[in-house]
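Single-structure report; data block below.
One protein chain omitted, others in place.
Let's look at chain A:
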Amino acid sequence: MGDGNNTSGRGIAANNTSSTNSEKPEWLQQYNLLGKIGEGTYGLVFLARIKSLTNRGKCVAIKKFKQSKDGDGVSPTAIREIMLLREISHENVVKLVNVHINHADMSLYLAFDYAEYDLYEIIRHHRDKVNHAMNQYTVKSLLWQLLNGLNYLHSNWIIHRDLKPSNILVMGDGDEYGVVKIADFGLARIYQAPLKPLSENGVVVTIWYRAPELLLGAKHYTSAVDMWAVGCIFAELLTLKPLFQGAEAKSTPNPFQRDQLDKIFKILGHPTLEKWPTLANLPHWQSDVQHIKAHKYENTGLHSVVHLSPNSPAFDLLSKMLEYDPRKRITAAQALEHEYFRIEPLPGHNALVPNQPGEKIINYPTRPVDQNTDFEGTTSIQQPPQPVPSGNVAGGMGGHVGRNGSVNRPMPHPQVQRMPQGVMAYNYPSQAGVGDMNPGGMPMQRNLAAQPHQPQQLRRKDPGMGMTGYPPQQKSRRM
């Protein structure tokens, strides 16, 4: 990690303080930049291919952290993410392969193994395109691997705090095809001996996946918040719809989200002090108890929402994940031992290819790549983007990142800072040479090795590149 790049752009810092430098820093020269795959409050995520012979063709997602505007150096979020990722290593957790520093503009880059798919895209594809449920094997394998990664994190005292479908990636072509990777540790915390209450660095977890204790203002929460999110994701894999789609009250700084709680109570019924004794200690339970009690909920019944028999092992597991009392909620370790995973179909390593003969293999859309953006976040004008094969590409941004849905994050930084137009510093098309690129939109292709060189196309007008077949994401996604 970064060992090899002792020079890593320092030369540039020395002879050139301006980012309009047309020379690429040394570290960047080991990659071919393919496009933007995500955007968050901290910066951008790019897709790039490693040039070196040993890793030829291997793709990485490069997450760029901008220097914070308030003049306080590397963002603490980036520091914490690096700190955790540098220590962890597990099959079902995204792998940090390199860290790079650009001394010229004091930006920091994390390079991850690239995963082509994420649960957000997979679920959406089933809902909007395939029109039938995911097969049981895939659901079970995805869930098992997610729990396996989470069990590793929890047994090492790490809470993820921001689990949602878009942060759960699935590997594409290669040795690890169909393997789940938990991503985005920007909000993750080591909770063994925190110096501050966990609640103190911002409300966490996208509202739909947020555990009731968080919604009610718990100060000292546990890894059980991740298990609630897994429960929500499990239900979503089954029904292809978010289980609790509350409307977020954005104006209030406090974590109390009435609508989200209403959505939960409607399906799970009221939490009671008998079932959840520590409920009485939660700040918003006390202050809002009247509202909560005044409301009558006709307990719809979780089983009918997720179309599972109340006696099925799947339902038993789901209801244990959605247990109100965090102390009674099933843990990742317990969940892995659950009967659901012991009955047919057994979960497997490749979640995407069903092991039953005759089952149709679904070609999932990969995460979209915006080839129109360079490393500075400016729009490229040098190289027209290539057409992407339709049906193989879907809209939506990112996956390693909070996508458009960063509203729930603590926002230490202003929105991604735009560089002045025409700053082409590390713009790959102008530097890398056309021959280096894969014009067919390489990461979207299964058989990417032999892509013919396609002629250049006219530049697209629409800013939402590659959103073939889907409406623009900004509207449809609100997490």
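The rule is simple: a contact is a pair of C-beta atoms (placed from the backbone, for glycine too) under 8 Å apart; a residue touches a chain by one contact, two chains touch by 3 or more; residues count from 1.
Following the convention adopted for this analysis, contacts and distances are computed from a predicted model.
The listed options are "Type 2 DNA topoisomerase 6 subunit B-like isoform X1", "small monomeric GTPase", "Cyclin-C1-1" or "Ribosomal protein bL31m N-terminal domain-containing protein", and the UniProt record of the chain not shown names that protein "Cyclin-C1-1". In the complete complex, the residue from A:Gln29, A:Ser52, A:Asn156 or A:Asn363 that touches the missing chain is A:Asn156. In the complete assembly, the contact with the undisplayed chain comes from A:Leu84, out of A:Leu84, A:Ile264 or A:Leu352. Interface note: of A:Leu33, A:Leu47, A:Val60 or A:Val99, the residue touching the hidden chain in the full complex is A:Val99.
Although one chain is hidden here, its contacts on chain A can still be listed: residues 1-3, 8, 13, 67, 71-74, 76, 79-80, 82-84, 86-88, 99, 101, 103, 106, 108, 156-158, 189-190, 192-196, 201.
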